[in-house]
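A short write-up of the structure that comes next.
Every protein chain except one is present and positioned as in the full complex.
Lettered A and B in written order, each chain numbered from 1.
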Amino acid sequence: MATARPVGARNPVAETTHAIRERIRSDRRLAWALALVVLVLVILLPYAFDPASPFVDHCVTALAYVVMALGLNIVVGFAGLLDLGYVAFFAIGAYTAGWFASAFFATVNGGKGIHILTGTLAGAQPGIHLNFILVLIVAVILTAIAGILIGLPTLRLRGDYIAIVTLAFGEIVRVVAVNGQSIHLGGTNTLTAGRQGITPIDSPELPGMSAFSPLDLRPWYFTALVLVLIVVFVNFRLRDSRLGRAWIAIREDEIAAASMGVPLVKTKLMAYATGAGFGGIAGAFLASYLNTVNADQFEFSFSIFVLAMIILGGIGNIVGVMVGAIVLSFVNVWLIPDVLHDVPSKLGLNFDLTELSFGIFGFLLVIMMVLRPEGLIPERRRQIELTEGVGTDEALFEVRS
Amino acid sequence: MEAAALPVRRALRSSVGTAIRKFLNRYGLIIALLALPVYFGIHDLVNQHSLTHIFENLKDGVSNGAIWALVAIGYTLVYGIVELINFAHGEVFMIGSFVSFSVWSTIGLTLTTGALGVVFGLIVTLFVAMIASGSMNVLIERVAYKPLRNAPKLAPLITAVGFSFILQNVGLEWYGGSQKGVDDLIRAQTDFFTIGGVHITHADVLAVAVTTPLVLLLAWFITKSRLGKAMRATAQDPEAARLMGINVDTTISATFLIGGLMAGAAGLIYALYQTTIWFFQGFQAGLIAFTAAVMGGIGNIWGAVLGGVIIGCIQQIADDRMGGGTWTAAIVFAYLVLIMVFRPQGLLGEETREAG
Partner (left out) sequence: MSTEPVPAASASDPGDAVDAILSATGVSKIFGGLVAVDSVDFKIPRGAIVSIIGPNGAGKTTFFNMLTGLYKSDRGRVEFDGVNITNERPDIITKLGVARTFQNIRLFGTMSALENVMVGQHARMRSGLFGSIFRPPWTRREEVDVREKAEETLKYVGLRPALMHQMSVNLSYGDQRRIEIARALASEPKLLLLDEPTAGMNPEESARLTAFMRKLRDERALTILLIEHDMKVVMGVSEQITVLDHGEKIAEGSPQEVRHNERVVEAYLGSREARAVQAED
């Protein structure tokens, strides 16, 4: 039946996990029950810790990264487009919060500011202040538009060129962010605050939720959780849809896909814009959570960080990508700086491990791609594509124009 | 479906459209490339009544571009043969600079070394740097790309990015996180001669004097030698080459070796030219050189040289005149995007059946 090299044929542990996964895959009720149990645990989790504890803080960050990774998963995992400039959408989402939920544009409306559905805290400040939900919506719209503008000319290129062009766009966005202080928008307003950063950013003020503050991280946690649930829902729905099938088709054989009536650029664009939208949501959330939008956040390495989450977890596998995002997020904010930081000095070596975190992620990428390209929790199709070379890379340039 | 009058208007509109598209296709890139030098040339003529400044920029561009050309050759050869963007190539170039500096420090070249000593020492350094970068590139190919030759094309690109990060961190631990000044062994900014008010410095002469023979040698090698012919055959059709008895694996490794050798030479020139080295220098250099390779027409050595010189000029003008260099990266990347979108086959590239 399966031509795929059985995942777990090598040792008993892997065999058992494989059997369990098969069981979950074949039994939908079991899958739902498991998902429900996990959800309940995740909801209860912050109550087991102090509301301002570092652990809850790490969890909020991890959840935001899950949103980002699942957004990128639509582009890389589903549509098979390697986007090396995903950080651009993080940046645009974050600047949406910077522009529309802070005192940054202090002189608008004669210094009185513009306030739409804001709570009492933000309502008294100058600048533009939108309700947090509105900020998220604006972030989705702006990033999706940016995604379309970037994608429209570039998505007809061959895959590796797409990767480099997206990288170039990501770098352009970063350079604009860094130099945005010298781009004047009339009056004293500038586009960005460069490396100084736009700060503070409004914390959300939502009815029915307790105050979002650094002292109580639970509202942040639950907001991030809701965003995760949305992106998970969208991922599942897209995967099993007309669009999802078209993405698989494009990924495996562009020529056949086009000949079957799948419009290549439009279909890729939908993946790209959707992925961009979630990058924007996560960006706006993180800007508000971190209370700053700083141009230094938008380095190329961040794009690779998110990509590494997908590769580690299992490219195209929704659960895998979530696991990958959570693992790498904790590696980045907790394991390397808090736990392993003194390992080199104990070994008599003189270097700071945090400096090397991106080398570690790079190493991870190489190791994973060479030894287990399908990731920790593989997606069945992707596994076959990656390990057995199903599908073609043959590029017929003229198809795409 | 259409009214009677419509076809005429449509035909007219489409013929004007095609004419414009044809024109832009042929000359658009050239116009875009000439825009900056021509604009600033006129600017100089009007404001300073002399073209010295723009010529100075272009001269810097050519010598700087010689470095990018050497790096770009590595991209273009490798892409030509395995259709892989060797993303770690910029870091191989960076390693070339780092090795150069440590070699010349080790053999004791300093500012007080005599001219003959410097020349001899640097020739030794050049060899070591080239060998180091070349072997590094072959190592990367063996470890990170070869196992993935049958995987989807994006897989080796991901390992390439991974390797690039690893090497950056190697560089970071080697000479630290900030720019490191190195001995100005050749007195880089001293004039060699002046022509029409344009100062030709030692650095300029060095860049051109090292690059030119290397490129000529390489061009000769590719067209005349057995291995060069094997490389071209493999680039055309690996399967056919294999059937003809060409050892494809060796040929691919040789390609990476040659690309690495060139990057190593570029690394030495860069260190002497800029008198600073930095673990992050490879990232931007890599992207600039890749832009140059695509601009010239990927797979084409002379294209890489042409692209390198052009992008060098653009970069110099941007560095010198636009926001003190803060916008240079964005401008170069904007050119990269423009070229990829409007003329992916580059200046010298031809539309082919496979690559379009």
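Criterion: a residue touches a chain if its C-beta (ideal position, glycine included) is under 8 Å from a C-beta of that chain, and two chains touch if they have at least 3 such contacts.
Since we're looking at a predicted model, the values are computed, not measured.
Residue A:Ser241 is the one among A:Gln196, A:Ser241 or A:Ser345 that touches the chain missing from this view.
Contact with the omitted chain, checked across A:Ala258, A:Ala284, A:Ile360 or A:Ile377, is made by A:Ala258. Mapped onto chain A, the footprint of the missing chain covers residues 1-3, 233-234, 237-238, 241-246, 248-249, 252-253, 255-264, 270, 274, 380-381, 384-385, 390-392, 396, 398-399, 401.
Here, only the chains that are shown with their structure count from here on.
Inter-chain centre distance (chain A to chain B, centres taken as mean C-alpha positions): 32 Å. By the touch rule above, chain A contacts chain B in their complex via residues 80, 82, 84, 153-154, 157-161, 163-165, 167-169, 171-172, 175-176, 178-179, 182, 300-301, 304, 307, 311, 351, 355-356, 358-359, 361-366, 369-370, 373, 385-387, 389, 391, 393-398.
For chain B in complex with chain A, the residues that touch the partner chain are 83-85, 143-144, 147-148, 150-159, 161-166, 168-170, 172-173, 177, 283, 287, 290, 294, 323, 326-327, 329-330, 333-334, 336-337, 340-341, 344, 351, 354-356.
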